[in-house]
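Some chains have been omitted; the remaining ones sit where they do in the full complex.
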Amino acid sequence: MNEPSLVIRKFSDLANPTRFLALVARVWPWMAGMTICLFALGLYLAFATVGDYQQGDTVRIMYVHVPAAWLSMMGYSVMAVSALGTLVWRHPLADVSARAAAPIGACFTFVALVTGSLWGKPMWGTWWVWDARLTSVFVLFLMYLGLIALNRAMDDPTRAAKVGAVLILVGFINIPIIKFSVEWWNTLHQPASVIRLDGPTIDAEFLRPLLVMAAAFTLLFLTLHALAMRNEILRRRIAVLRRHAARAAGRPGGAA
Amino acid sequence: MIALLVRDLRLSVRAGGGALIGVLFFMTVVAVIPFGVGPDLNLLSRIGPAILWIGALLASLLGLDRLFQAEREDGSLDLLLMQETPLVLIVFVKCLAHWIATGLPLVLASPLLGLFMNMDEMAIGATTLTLLAGTPAITFIGAAGAAIAVALPRGGLLVSILVLPLAIPVLIFGVSAVHAAIEDPAPFLPPFLILVALNLFFAVVGPVAAAGALRLSSD
Amino acid sequence: MRLVAEGLSAKRGEDLIFHDISFEVAAGEALVVKGANGAGKSTLLRVLAGLLPPEAGSVRIDAAAHTVERPCEACHYLGHRNAMKRELSVEENLRFWKACLGDLQGGQGLAVDAAAAMVGLGGITHLPFGYLSAGQQRRIAMAKLLVAWRPVWLLDEPTAALDAAAEEMFSGLVTRHLSAGGIAIAATHQPLGLGGAKELRMTGFAGLAEDAW
Amino acid sequence: MSHAFYVAVSYAATFATVAGLVLWVWLDHRARRRELEQLEAAGVRRRSARPAAKSGGQP
């Protein structure tokens, strides 16, 4: 019993919530500013480039679709790492991180789904097909929502943390399925052309805005995640204070 | 009565039993279908309306059995029975809250799922409309069943026998109204009006039956 | 105002639990129902609360400030179960019952906070009800009696899970209610600390109702 | 429908979702701050922010 609590204390010293809050307060304006700058640049590049000879204007959808799709997977990976943090190191901030990431990841997944559908209508002639890539992304969306629902349904955060962490890890098998679905099954969706072992095969003309937009989206995710974690910490602090005050008031010697 | 409505809505949001979860379940069911029947878009668009209706029926039924049981188990039902407010009204309000929390989100989500099932605009519109007209009926029938389940400690069998057969007409008229809307020769209105009539009928009969059963059940 | 029961008898299943019980309780009086386990105390209270139809006899309320159709409408019933939702906060629970029950003419319910303070749990109203200990839950259930005015209180083992301090608090509540012109009928095994309360002894099992079979 | 339409709708949808997310984070933060201030006003403070670190009770 003593051994782990010592470890906890060490970890708490490294990144205890109060210190984390101070850190966030210091860096978030910079992160937000950089996000905005990158978005400005990315959007400029996106609309300055000429269209694809095959896809016409719709190639511009790529600049939001692909980063959003990447981030939907990254968001889940962040949650999975946090889940490991909850289960292995029992770090209190890990659960906060997982909880804060869920709605953000769900939103990015939603964006990927919507923009993908909007791209699919002109390209494939249909809003939706049930191929492996699209289905697995939809399942990812459902998993995000399920985790949010579970978090909302469990009021005791310490207990919800462990159950949620296990579920996150179980659901992680979906991420490789999403990533490699285009290779494992023949799908309508195109195969990876940027993130691949033998280097990107996409034209530099499209690669540049895509990468800038991807960087912008990633920064956006990080900023929002940090801010959402701050909110979550405050929420827990409030809960503790309230309960504490209430307990004290309920006791015979209490103030109220 | 507003207080009851607000409380029930709050409970459904609080415990996660309401909007989000019902819709999620609905989506999950629909997402599972292509795994079973295969990703054939034509086929999917043909069975789409039936799938959406079955999904909605199931999503409505899954939480319905606890409608009064939860109230009974914690003793709230006793207090509600003692009040001056007519019991029928209380039951009606509880049904309404249940429908708002679980039925309405289903209706709102159905166009999206219709897209996933590759249904055309006409079919999607018709499905949404029929769901809007039909899901309250399911809730009202279910309430009567739930009340009877509360009444007889061993009445579980009876409920299932009661509720599902009564819900089948709703399901059938709902699905066939959608089909009438898609295929030209058959007229949409007659089955749809029957659906609306069923809804109104059950909106009266359901709460009355439920109130009766609840009175009988108190012991 | 008087609560009058005349020739009450009640059945559970085939058994007549009690037979021909009559009593009268006037405003400001308390009646304590006593008897062994299974004697029919809870059954009597449920009959008074209109939750169980009596086999014979009747209950009525005379000369109330506000004539009610059924006597149970003038009653608060505190049964074994607390009638509170574990998921909602104490405040939400009490606020709901205050709005749902409403005040009967002739009295005025306390505000939610005041009622919680009366049962000694003033600061604790934002906790979810499920978080409270057994005794705290019972106290909140008592606060429910205070938020809406009902002249008659029907109390089934009100002090079962309470500690000594809370029992005292409870007898204070009842005394206050009686002095406001209320009526209290309590089934209990423990002394309630109500001086001068009438007593009704239940003897239990009054025999088979009818040898029908 | 023209391709520009799909592009426009995609960007609009993306913007709307991101804006909603930002709004949610911001409103959530404001609400939490307000709650903390209310608690502060009621004299409930964190132990580490209190001079005498004694368990339970209010200052």
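Each chain carries a letter (A, B, C and D) given by its place in the written order, and its residues are counted from 1.
As a working rule, a residue touches a chain if its C-beta (ideal position, glycine included) is under 8 Å from a C-beta of that chain, and two chains touch if they have at least 3 such contacts.
Keep in mind the model is a prediction, meaning the values are calculated, not measured.
**Student:** Hey, what stoichiometry does the whole file give for these chains?
**Tutor:** Full-assembly copy numbers, per this file: A x1, B x2, C x2, D x1.
Criterion: only the chains that are shown with their structure count from here on.
**Student:** Using the average of all C-alpha atoms in each chain as its centre, how far is it in Å between subunit A and subunit B?
**Tutor:** Taking the average C-alpha coordinate of subunit A and of subunit B, the gap between them is 34 Å.
**Student:** Determine the centre-to-centre distance between subunit A and subunit C, using the mean Cα coordinates as centres, and give it in whole Å.
**Tutor:** Centres of subunit A and subunit C (C-alpha means) sit 54 Å apart.
**Student:** Can you compute the centre-to-centre distance for subunit A and subunit D, using the mean CA position of each chain? Integer Å is fine.
**Tutor:** Computed from C-alpha means, the inter-chain centre distance equals 17 Å.
**Student:** What residues in subunit C touch two or more of the other chains?
**Tutor:** As it turns out, subunit C has residues touching two or more other chains at 87.
**Student:** Check each residue of subunit D and list the ones that touch at least two other chains.
**Tutor:** none
**Student:** In the complex, go through subunit A and note every residue touching subunit B.
**Tutor:** 117, 126-131, 135, 138-139, 142, 145-146, 148-150, 152-153
**Student:** Could you please specify the touching residues of subunit C with respect to subunit A in the complex?
**Tutor:** My answer: residues 87, 117, 120-128, 131, 136, 165.
**Student:** Note which residues of subunit D are touching subunit A in the complex, please.
**Tutor:** For subunit D paired with subunit A, touching residues are 1, 3-4, 6-7, 9-11, 13-14, 17-18, 20-22, 24-25, 28-29, 32-33, 35-36, 39, 42, 44-46, 48, 56-58.
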